[in-house]
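Only a single protein chain was left out; the remaining protein chains are all shown in position.
In order of appearance the chains are A, B and C, and numbering begins at 1 in each one.
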Amino acid sequence: MVNAMLTEFYRQVRQRSLTLIQGLSAEDTQLQSMPDASPLKWHLAHTSWFFETFVLLAHDPDYQAFDPTFNYLYNSYYNAAGKRHPRAHRGMVSRPSLERIRDYRAHIEDAMLRMLPSIDTKIEDIVQVGLHHEMQHQELMVTDFKHALWLNRYALTQIAAGPATPLDEAVSSLNNWRDYDGGLVLIGHDTSQGYGYDIESPEHQYYLQPFALARSPVTNADFLRFIDDGGYQNPDFWMSEGFELSQQQQWQSPLYWCMRQYLQSSDPNDIQLMTWGGYRRIDLNEPVTHISWYEADAFARWAGARLPTEFEWEHAARQQSVSGHFLEDKLYHPRAIATQAAKSDQLQQLFGDVWEWTQSSYAPYPGFQPAPGALSEYNGKFMINQMVLRGGSCASAQAHIRATYRNFFHPHQRWQFSGLRLAQDR
Amino acid sequence: MVNAMLTEFYRQVRQRSLTLIQGLSAEDTQLQSMPDASPLKWHLAHTSWFFETFVLLAHDPDYQAFDPTFNYLYNSYYNAAGKRHPRAHRGMVSRPSLERIRDYRAHIEDAMLRMLPSIDTKIEDIVQVGLHHEMQHQELMVTDFKHALWLNRYALTQIAAGPATPLDEAVSSLNNWRDYDGGLVLIGHDTSQGYGYDIESPEHQYYLQPFALARSPVTNADFLRFIDDGGYQNPDFWMSEGFELSQQQQWQSPLYWCMRQYLQSSDPNDIQLMTWGGYRRIDLNEPVTHISWYEADAFARWAGARLPTEFEWEHAARQQSVSGHFLEDKLYHPRAIATQAAKSDQLQQLFGDVWEWTQSSYAPYPGFQPAPGALSEYNGKFMINQMVLRGGSCASAQAHIRATYRNFFHPHQRWQFSGLRLAQDR
Amino acid sequence: MVNAMLTEFYRQVRQRSLTLIQGLSAEDTQLQSMPDASPLKWHLAHTSWFFETFVLLAHDPDYQAFDPTFNYLYNSYYNAAGKRHPRAHRGMVSRPSLERIRDYRAHIEDAMLRMLPSIDTKIEDIVQVGLHHEMQHQELMVTDFKHALWLNRYALTQIAAGPATPLDEAVSSLNNWRDYDGGLVLIGHDTSQGYGYDIESPEHQYYLQPFALARSPVTNADFLRFIDDGGYQNPDFWMSEGFELSQQQQWQSPLYWCMRQYLQSSDPNDIQLMTWGGYRRIDLNEPVTHISWYEADAFARWAGARLPTEFEWEHAARQQSVSGHFLEDKLYHPRAIATQAAKSDQLQQLFGDVWEWTQSSYAPYPGFQPAPGALSEYNGKFMINQMVLRGGSCASAQAHIRATYRNFFHPHQRWQFSGLRLAQDR
Partner (left out) sequence: MVNAMLTEFYRQVRQRSLTLIQGLSAEDTQLQSMPDASPLKWHLAHTSWFFETFVLLAHDPDYQAFDPTFNYLYNSYYNAAGKRHPRAHRGMVSRPSLERIRDYRAHIEDAMLRMLPSIDTKIEDIVQVGLHHEMQHQELMVTDFKHALWLNRYALTQIAAGPATPLDEAVSSLNNWRDYDGGLVLIGHDTSQGYGYDIESPEHQYYLQPFALARSPVTNADFLRFIDDGGYQNPDFWMSEGFELSQQQQWQSPLYWCMRQYLQSSDPNDIQLMTWGGYRRIDLNEPVTHISWYEADAFARWAGARLPTEFEWEHAARQQSVSGHFLEDKLYHPRAIATQAAKSDQLQQLFGDVWEWTQSSYAPYPGFQPAPGALSEYNGKFMINQMVLRGGSCASAQAHIRATYRNFFHPHQRWQFSGLRLAQDR
């Protein structure tokens, strides 16, 4: 990338992190709702620490660290970068204040913008990782804060909303297939073509059996039918440990749904969704989201289908350009699926809107080589007990998304914008 | 109490809660470090909710609630007052903001100060409970925030401090006894004499065997000798479940001590204490504090003594007036014990400085009658698995302390200003 | 005690342990249902280890240990006796076999019976402790095995039983008081008068306020009325942490009751009790048993009464001789309270039948001196978080019971034969 473009890209990405907290209080940025999530303030500091540690301190002999205690406070999980504050206690760091973190960011920006015009390609690569890293954290800022709001949901206001689509008029993703031939296909990122994480490479051949993919992701209407059909109570649809977990935690709907019985509504179809901005009535035409892999897998079995593999998904996605409904739109919920669009020949909403769970576990590709040095810890040490999601969500930055992108989470996790698209053997 | 005096008392107590957060950020007031503790912001709101619920809404027909959701958010544990926000999630309430809680307090002050001049004695009693309740929460504000700082202690600054007393010159509480005859004594609060909680009454006769009390509380110097003698490793000194707990949690000193081996100090006697204001070198002449009942009990056995009963303590305390080192001093740590004072005939530092663990479990006095209505839940429903502490601490308001006051905590809890005074049979 | 009498006492007590497992399989004696309980086989071995360690190895220079690994396997909690097998894994010790434990007992009997005729009073005291220790374990053998059966209760047979008393004809313990004057009374064991544990001494003066005790323990009929009145659902009756626990664990009746709704009985009053021998219909005239302190305390508050202190109980009990329904009767459930007896001037069933929870925590008496040496660990190190029970149960050996006896358990524990007797202030 030409350095001027990189500089502009740097400005944009860094600015977007600050845009995300506009209108929020210092107290809002302090919240940590669970060990999996982090405070907004921590994300702002950690993403800056990344540039400070791997670019400035490593490659600028004149650079002075902003504050030596920050290496302890804002290292996330890099063993190579030393000891660190316990993850579960990130929400206890009221000091440094949000104001001081803003100063920290300004200090980093200053040093980075001085350095960027003259860096070589090796450092450029690290800057690229840092920016993609920050975009990844921007998505987490949306989902982590949403989860914190959930634990204080009775203080949220209700957003007035017009009448929802009746269930029998809503868009369905069922029985609307696009078939694909099998055969040897190319999977993975070609490192000569733009940015990709280490785990997306090398590009390699993979043999697919014939299959079909649903033209659109599963909608809220589809998922409501699964619920109404007793899907959460019937072990036949579930993986054994998923069913056990759902019973223990009394799952009866996706996370953030507020079901009819808990609302004082006279309308039996009034289901509310919790969002960043408060509650609003569910839109049955939107893709379902905030479900675990267990729920996605159970839904697919109920629907007489299965989850796609990540290879099937990528093969289909390589035929489309990346466009969709991304973080830039500032809505933080998926777009409704247009009825007519669902009939087109193309797959709908492959990118943006929701991450789609696959049946593939997160594992190395043949010939995988981790990034060198401390950055080898970025992705490589999480390759167990996690499932791949593909596509990108309404909280993903568009520049962060591509057909070969591999996201991954544990099968029980629900706080991401995670949904599914059905697949079948052909 | 004459209403004008009550009004002045009301102003003072309420103002002190705000004084406590001077210099702290909104983020600081958001922290909840464990389910036992609460955010400062929550304390500010809950103490106001108490007046709103039990005085204003109950007795002023014209009063308008500030915000109807606050009853859910700021009820602590009164079943009679309805459902409430889960205790463990108090730290998630970033909304309402600190600013709004300040407005809430102003709203309550306004209504209370209008009402106070004309209330009858029944309501006056509830206002008195409310003010003592608030003083109790002021102590918790100090100890809860101190505990939150502990989880972020590496961000705290070091306070420069002069040289400490050498161990062999420090004041000891050992072998400095004052003897008491036994016989029938009076225990408990006489309800015709000033304020007391329901659990301090009725005043009743109690038969004491002859005993002795140490003239001063156990000092840091004494406790350091216990540590150096292997006290934490020797089960002979400990209650069985206390020893098990101390091993599991790897206790090696009181909470908030930073022992020699963790400091890069060349002085082997350099022990640091964490305080609200940062770290400072230990003062060996101060009473030891932040120890559990298990540690207090083990120390006493090591010293060839025992904990006093709450009856022995009260009998001795009734002979003194309440004076000491209280919250009003704004230091939030105990006063050092003066060498010469330790030789006087009087007991030192009975009130203020540190709460003193006793060997008495928290149980009803003969003839105990809980306060009427919802306030019966204030004290009465915690009379199991807790031990009585007597005396008051450097974080107690002076007006809150008296010889009959019974504080109580679980034997494993360490985050209060809890120490001990030795006793022996005679 | 004359040595011949001690020998005979020794024979009887030791034989009774074996009688308890008559008719049980080796597999039955292997069960450990929770860390609080131990396998029958372990009790048989541990009580023998006690004599081996504290009598034979300590005082007979010619004695050869039966098996050196047994000190590791069968030490319960004596730190002074060395390392030990983890308590929670006692149920994993299938080797040594039950047959080998029988041989161990025979080996100990042989050595002990050779030694007993010639021991001095110091060793005699230890033998006495050993026999009382074994009687204590005999009670645990009954309750621990009962609890293990509970976890396999669907394999138990139903015992045919005749019709139970209708609820409105059943004996009630309510409103049937015997009054006591207050004043200075004697409490505790006089060490010159027969056997007593260290914790029962010294005998000392205690000042009582006037009080009343119910003439009989609370019956199943009384407790059923509490249940039917919503007692388990109403927090007003409960200590706060008791209510929380009862909700978490979904307590709706005493342990071992099988309530109407779970039985396919046409009779709405058909409640079944699980016993050693299988299920049988509840006898409403029996004292209620297998309740926690929390339930006993809540029941008392519901009944407009309170639990007695252990001092009130002992004062009343010192006026009666020990007689009742003990382990020797081999029924292992309490005797029904006779209607006419409930009207007599005497308290009913003070000894035997059920342990009665008191409101006294387990704490040292003034002047308490633990037994010397390793036996100081026998009782003294458990004096925290436990409540005193008085009286003895249908699973207690008669020789083990006296008016000064202090039993103690945690307030949440339910697997002992624990009930209550009401008290009131006068």
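By definition in this document, a contact is a pair of C-beta atoms (placed from the backbone, for glycine too) under 8 Å apart; a residue touches a chain by one contact, two chains touch by 3 or more.
Quick caveat: nothing in here was measured; it's all calculated off a predicted structure.
Trainee: The chain left out touches which of the shown chains?
Mentor: A, C
Trainee: Of the residues A:Pro96, A:Gly242, A:Gly352 or A:Gly391, which one touches the chain left out of the display?
Mentor: Only one of A:Pro96, A:Gly242, A:Gly352 or A:Gly391 touches the chain omitted from view, namely A:Gly242.
Trainee: Among C:Thr19, C:Gln64, C:Ser94 or C:Thr339, exactly one should touch the missing chain; which is it?
Mentor: With C:Thr19, C:Gln64, C:Ser94 or C:Thr339 as choices, the missing chain is touched by C:Ser94.
Trainee: Which residue numbers on chain A touch the omitted chain?
Mentor: Within chain A, the residues touching the omitted chain are 77, 79, 184, 204-207, 209, 211, 235-236, 238-242, 293-294, 297, 306, 359-361, 363-364, 366-367, 381-385, 387, 411, 425.
Trainee: Residues of chain C in contact with the chain that isn't shown?
Mentor: Listed in rising order, the touching residues are 25-31, 33, 41, 69, 72-73, 85, 89, 91-98, 148, 151-152, 154-155.
Criterion: only the chains that are shown with their structure count from here on.
Trainee: Can you grab the rotation angle between chain A and chain B? Superpose on CA, round to the nearest 5°.
Mentor: 180
Trainee: Please compute the C-alpha centroid of chain B, do the same for chain C, then give the distance between them in whole Å.
Mentor: Spacing between the chain centres: roughly 38 Å.
Trainee: Can you compute the centre-to-centre distance for chain A and chain B, using the mean CA position of each chain? Integer Å is fine.
Mentor: From the centre of chain A to the centre of chain B is 46 Å.
Trainee: Would you mind pulling out the distance in Å between where the CA atoms of chain A average out and where those of chain C do?
Mentor: The separation of the two C-alpha centroids amounts to 58 Å.
Trainee: Tell me, which residues of chain B touch at least two other chains?
Mentor: none
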